[in-house]
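Only a single protein chain was left out; the remaining protein chains are all shown in position.
Labels run A, B and C following the written order; every chain starts at residue 1.
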Amino acid sequence: MDNTGTSRVLGMKANLLLCFVLLCIVGIEVFLTYRHLSTETLLAFLLVLAFFEAAIAVTYFMHLKYESPNLAWSLIPALIFVLFMMGNMLPDAMRVLNLRVIHW
Amino acid sequence: MSSPEPAVHHHGPPQSFIRKYIFSLDHKVIGKQYYGLALIAVLAGLILSWLMRIHLGWQAAAIPLLGKLSPTGAPGNVMTPDYYLSLMTMHATLMIFFVLTTAPFAAFGNYLLPIQVGAEDMAFPRFNMMSFWVTFVAFVVLILSFFVGDGPPLAGWTSYAPLSSVGGVAGPGQGTGQTLWAVSIAIFCIGQLLGSLNFITTTLDLRTKGMSLARMPLSTWGWFVTSVIALLAFAALLPACVLLILDRTAGTSFFSSAGLVVNDQVLPHSGGSPLLWQHLFWFFGHPEVYIAILPGFGIISTVLPAFARKRILSSRAVIGCMVSIGFLSYMVWGHHMFVSGMNPFSAVLFSLPTLIITIPATIMVLLWLGTLYGARMRYTASALFSVGFISVFITGGLSGFFLAQPSLDTYLHATYFVVAHFHFVMALAAMFGIFAGTYFWFPKMFGRMMNETLGKWHFWLTFIGVYCVFMPMHYLGLAGNVRRYAAFTDNYLAPLIPLHRFISISAFFVGAAQLIFFFNLFWSRFWGAKATDNPWEATTLEWSTTSPPPFDNFGGRHLVVYHGPEEYGVDSDTLEYVMQTAPEQIKTT
Amino acid sequence: MNEPEVAVGIDHETWNEESPYRIPSRKLGMWLFILSDAVTFAAILYAYAFVRLATANWTRPFEVSSIVNGVVMTTVLLVSSVTTLAALDAAKHNQRSRSVTWLGVTMLLGMLFAALHIREWIKMIDKGWRLFQNPTGGPVLFGSTFFCITGLHLMHIIAGVVAIAVVAIKYSRGSLDTGHVESVGLYWHFVDLVWMFVFPLVYLMNAK
Partner (left out) sequence: MGKLFGVVLAIITVVSAGFIVAHVWWMPVDISTIGPRIDRQLDETMLATGVLFLSSQLILAAFAWKFGDDKERKIKYFPGGGGPLIVFAIILVGMEILVLSFVGSKVWASIYMTPPEQGSLQVDVAAEQFAFNFRYPGPDGKFGTVHPERVRDGNGNFFGLDPENDVDARDDVIVGTLTVPLGQPVALTMHSKDMIHSFYVPELRIQQDIVPGLTIPLHFTATKVGKFEIVCTQLCGLGHYSMRSFLEVLPQDQFDQWLKSQSGD
């Protein structure tokens, strides 16, 4: 942290490089979309790639890496915990699918 | 660092009336505004509960003036079944959102949290002001639903879809009233998000020198943990309410399934599921229960030692319990849905963490009991409400053992047993916390003492009264008495009506006791005895300043903290208690 | 004995406990807002996952042209993130006008994104897509979820453009400092980050 209270960030060259990497990942995502994968496989790939992108964005663009580690340790586990818990509603979606009244 | 953060002196003392009392940036004024809002809401909620209890005891009773309020809801002053449900819905919504969330959390938190950590104001005073006024708008929108064409909503505070989502076709109260409900709650979410963001930042950033996290009073810890829960919980309710509004007004069907038939007409909805609303709602709804009660834990853990004249048994353990309860509150929402058609395997998964919550709760109760052991308890009104809190919390917590088990929930779900449980553990415990806090901090907030005699009468009538009201509800629940019924037409419920009448009569007494409190509050505000700076000989920072505190809380002084928040009974010969700001030379642990 | 220490006129650092995060309150507030906003987006994305899982014959309407449009939008947003960083970089070197220029570029890119997005919406509405209607005859919930999720994101974009405009104007006048540029940048990156989930989950997963 410098005297403006802002955190260190990467240089512009590195930022452009990261931007390029992110665009490449988007390219991979689009490529995968048209590979006729099953929905589940595609979803798994896309989610992994999206979380990877998000990690890059949070770490460097939002420069969480250069803040106090406490901040990352407070925010990220809290969010992951909430995301994980929300997942508990999905078994019921399957139940809705399986017990759906077809003609009702 | 050249202080890019204008943490101190955001604003000078305001001069104009509007800036001073209406759109004030001062956290103390905002805290009082929240308290005032809660008072109005609790009065409305109390009156609604009276009306409900009259109806439950004596179905045919004419209630004077009720017909004036709603000619359709109470023709000839006799309540219709749908109006009963509307009153019940409004009672719950007002109490849970506008009393149990605003009073212990937003009101006391706003007034006291900055003072207790030694700050001059909140981190974001402007957000703080917006937080109150947004909440106020939410309140007005909710109250408006009393006056719309087809009456206030009647789907309960949980507003289960599709009753709440298909619109006016579902019956009276499901038109504009229900839409206003959803809009009100969505607005309320925004207000509380602003508030909790503020609380967290203030607690972490604006602590005065020496106020380490371990030295923060337990009440501050309570508000802090609550605001973390609120930050995440209200964020989940907001989109749920938006989707509900869209379902009602834009014709989407997130929460309505295909092929609904009302009045022989097939509704146009298709595709959604009511279970989605239940999941989104309870993902917020269960943490909300702890938003209501956690500030109570904090307040009691601060008030009790002050009157017991000794430290709480293990303040670290209390903090740990509050944090773990906050954590667990996100893992248990499914226990509201055991018989809702949820996957039965999920029920087992939700049941275990629910039961685990009883461990930190038990630890806290034991620590409070251990604090009372060997104390020299000064039984003021505030102290009485603190021990009363422990009692009602025990009673309410124990009935949770039954409801946390899916196998018993199949019998007890949606009976009065549940009503008894959540009133004891959430409503009464939180209310007792609010009362303890009010009697304790009133001198600080208004510079005048509350009348102790009236306070004690208030306590005795309330304490005995609530047991008379809510204890029998356990028996009703065990007898299979279903909740949310406007009348008991079923044969097996008819024998229970005398017990309902007993409850109703007790409820009138409890309500009357609250009038004593209201009177005491207003009378003491203007004619109470002048309060000294530290009437209870308490140690936290708010007692280091004048009563009421000046605009910047400490009159331009910067406090330095040297001690923990509850150094009571340090050395009973020379020094009975040590202020947090007392200089270093007094050795404490 | 209870006389507190008294001192006046010494700054925050001297008289306050250090924040565990060692960042200004404004930035902490922004991070907390981002956390809570992330939960909001998560809830709505989970709602989408729920209704999609529960629907057997989900509609996948996006033509290649829509996906290409989506890729262009993604690129615009990613580049705008870099321009935000450029603005921050300039601000840290005290080059106010250069920083304001970069903020302006970010705003333009944000508006371009919104324009592309609205064009996409209009195209879909012309085809008969509504919140409650599926022109292909399949489940109506595709339209509901698509418009809700992207609408929420679009609102964030528009709010972001307005926020950047306010910061840029005030910063150029000198009434705001580098910290504000950084905070508004955090928000903008977050909106970008959400798009990194919305694009694959809403667009790619629904490509024909």
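Worth a mention:
Methods note: a contact is a pair of C-beta atoms (placed from the backbone, for glycine too) under 8 Å apart; a residue touches a chain by one contact, two chains touch by 3 or more.
Being a predicted model, the structure only gives us computed values, none of them experimental.
In terms of the touch definition stated at the top, the absent chain reaches A, B within the entire complex. Contact with the chain that does not appear here is found for just one residue of B:Thr395, B:Asn451, B:Asn534 or B:Thr581, B:Thr395. Only one residue in the set A:Val30, A:Val82 or A:Val96 touches the chain that does not appear here, and it is A:Val96.
One of B:Tyr21, B:Phe147 or B:Phe345 touches the chain omitted from the figure, and that residue is B:Phe345.
When the whole complex is considered, the residue among B:Pro172, B:Gly511 or B:Gly528 that touches the unshown chain is B:Pro172. Only one of B:Ile47, B:Leu369 or B:Ala529 touches the absent chain when the whole complex is considered: B:Leu369. Not every partner is drawn; the one left out touches chain B at residues 80-82, 85, 154-156, 160, 162-163, 170-174, 256-262, 264, 266, 272-275, 308-310, 313-314, 317, 339-341, 344-345, 347-348, 351-352, 355-356, 358-359, 362-363, 365-367, 369-379, 384, 387-388, 390-391, 394-395, 398-399, 401-402, 405-411, 413-415, 456, 460, 463-464, 467, 471-472, 474-476, 478-480, 482-492, 496, 499, 569, 572. The chain not shown here touches chain A at positions 95-96, 99-101, 103-104.
Simple rule for what comes next: only the chains that are shown with their structure count from here on.
Centre-to-centre spacing of chain A and chain B amounts to 35 Å, using the average Cα coordinate of each chain.
Per-chain Cα centroids separate chain B from chain C by 33 Å.
Between the CA-based centres of chain A and chain C the separation comes to 14 Å, rounded to the whole angstrom. Shown for chain B are the residues that touch two or more other chains, namely 1, 4-5, 232, 236, 273, 276, 279-280, 283.
Across the assembly, chain A contributes 1, 4-5, 78, 82, 86, 89, 92-94, 96, 100 as residues in contact with two or more other chains.
Here chain B touches chain C in the complex through residues 1, 3-5, 7-8, 123-124, 127, 193, 197-198, 200-201, 204-213, 231-232, 234-236, 238-240, 242-243, 246, 250-254, 268, 270-273, 276, 279-280, 283, 544, 554, 556-560, 575, 579, 581-583, 586, going by the rule given at the top. Residues 1-2, 4-5, 228, 232, 236, 257-259, 273, 275-276, 279-280, 283, 327, 330-331, 334, 341-343, 345-346, 349-350 of chain B are the ones touching chain A in the complex. Interface residues of chain A, counted against chain C in their complex, comprise 1-2, 4-7, 9-12, 15-16, 19, 22-23, 26-27, 29-30, 32-34, 39, 42-43, 46-47, 49-50, 53-54, 57-58, 61-62, 67-68, 70-71, 74-75, 78-79, 82-83, 86-87, 89-90, 92-94, 96-97, 100.
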